[in-house]
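See structure below.
Coming up: chain A.
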Amino acid sequence: MKQLLKGGRVVDPATGVDGRCDVLIDGGRIARVDVAIPVDRSDMTVIDVPADCVIAPGLIDMHVHLREPGQEHKETVATGTAAAVAGGFTAVACMPNTDPVNDSAGITEYILKKAADSRLARVYPIGAVSRGSRGEHLADIAELRAAGCVAISDDGRPVATAVLMRRALEYASMFGMPVIDHCEDQSLKGDGVAHEGYQASLLGLRGIPAAAESIMAQRDITLAELTGGHVHIAHMSVRGSLDAVRMGKTRGVRVTCEVTPHHLTLTDESLAAPISYDTNAKMNPPLREAADRDALLQGIVDGSIDAIATDHAPHHYDEKKVEFDRAPFGIVGLESCVPLSFDRLVHTGLIRIGRLIELLSTNPARILGVPGGSLAVGAPADITILAPNLSVTLNASRMRSKSRNTPFDGWKLRGGVAATIVGGRVVYANPDVPAAARAFAA
Partner candidate 1 sequence: MPVVMDADRIDRTLARIAHEIVERNRGVDELALVGIRTRGVTLARRLAQRLLDITKEDVPTGTLDITLYRDDLMRSPVGPQPVIRRTEIPFSIDDRKILLVDDVLYTGRTVRAALDALIDFGRPKAIQLVVLVDRGHRELPIKADYVGKNLPTSLKESVQVRLHETDGADEVLVEEHQS
Partner candidate 2 sequence: MNSDRVAPSAGADIERSTPAAAVPPAARALRHKDLLGIADLTPEEILLILDTAEAMKEIGFRPIKKVPTLRGKTIVNLFFEPSTRTRTSFEIAEKRLSADTLNIATATSSVQKGETLADTALNLEAMAPDMIVLRHPSSGACHLLSRICRAGIINAGDGTHEHPTQALLDAFTIREHKGCMRGLKIAIVGDLLHSRVLRSNVLLLTKLGADVWVSGPPTLVPPGIERMGVSATTSIDRAIEGADVVMLLRVQLERMQGVFVPSLREYFTVFGMTEERVRRASPGVIIMHPGPLNRGVEIASEVADGPYSVILEQVANGVAIRMAVLYLLAGGVEHEAAA
């Protein structure tokens, strides 16, 4: 039975559509996107999309930590993909810093099997650059590719040496895979826990200077230029890195970059207020100063930044309820991304919905080289039904992620998700949007 999504507004930057359109789904793929597709109830189930909603190509979060195998107390593939679809994501790319590290086909296949069992969001594993992410020998990248990895990274750590990064870029380019780097010079980082600046000085927290990130971003962009490979800067947080990315792009270097919603919204002032020494304001890279956040917002507007990715990093409650120094870095992000992005980027007038969808769907698909990111005919029917004007109050206790480490609990935002569809199957319908819950009864 085909499905007809009727009455919504389609925004698909990949195909240039922006307007009231119906979408016909057949066999889990997009069959037709057109104005007023004729209804034939013997052939298709009709879903009346609530008037306010936007039909977008399924959102893809290209930087999440699913923690399985090895750290299932924080998150599993099942709970992580449940959180993903509740956040409007039809696919996620998961980082290899599991335990053991995903540096072999076996681990990759394990992750994919767990994802298949959950039948929620698609999972695209990212394999390690080096064996065990120890920064010495290249991992078996071809094997990882064949098993299903879409990119390589040693995330959690930077790619340890310039020569290793060079070889990784050269080798991965054989398969058209990007090398995703967590840019951070370890010697400058030292044992820092917060952004080196006035706030850290006031609070007596050891600082991580902005230069620790921008130095390595510059290294990686230079190496990408040298090798012709594709480098993707993960969770970019400082204006120095953004400047380097812009320069690289003007020279034709194959560099792309992503920014997290929290780096676009918060600054290091969150360390002191509303909760002093809030461990849910501790992540790596740390919350930076206002000038960095503002520069990143400018990069979102002018197109220098390619994607928004959450760096969803679940940690168990006990692990975060400690002194700031001892708390692990990271916050969850899958279920707060869409409301924050709408509220702080679209409704403030900085960007239009089309640009947001580029950042959350079109570009991530292109960077990772995966199907999706588009509602073209024949594309998989991965669709996110967005509700741009929905009033959302973020509630950590109702999150589907196993972990609740977020600084956004209680935030009142405008913009949310009505429903999430993967391969033509409704995997999430927002119970707080009655019209959606009815229309998309899963």
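Simple rule for what comes next: contacts are C-beta pairs under 8 Å (C-beta built on N, C-alpha and C of every residue); 3 or more make two chains touch, one makes a residue touch a chain; residues count from 1.
Picked so that all candidates are chains of the complex that A comes from, given by their letters.
Note that the structure is predicted; figures quoted are calculated from it, not measured.
Listed candidates 1 or 2 all sit in this complex, but the one touching chain A is 2. Considering their complex, residues 196-198, 200-207, 276-277, 318, 321-326 of chain A touch candidate 2.
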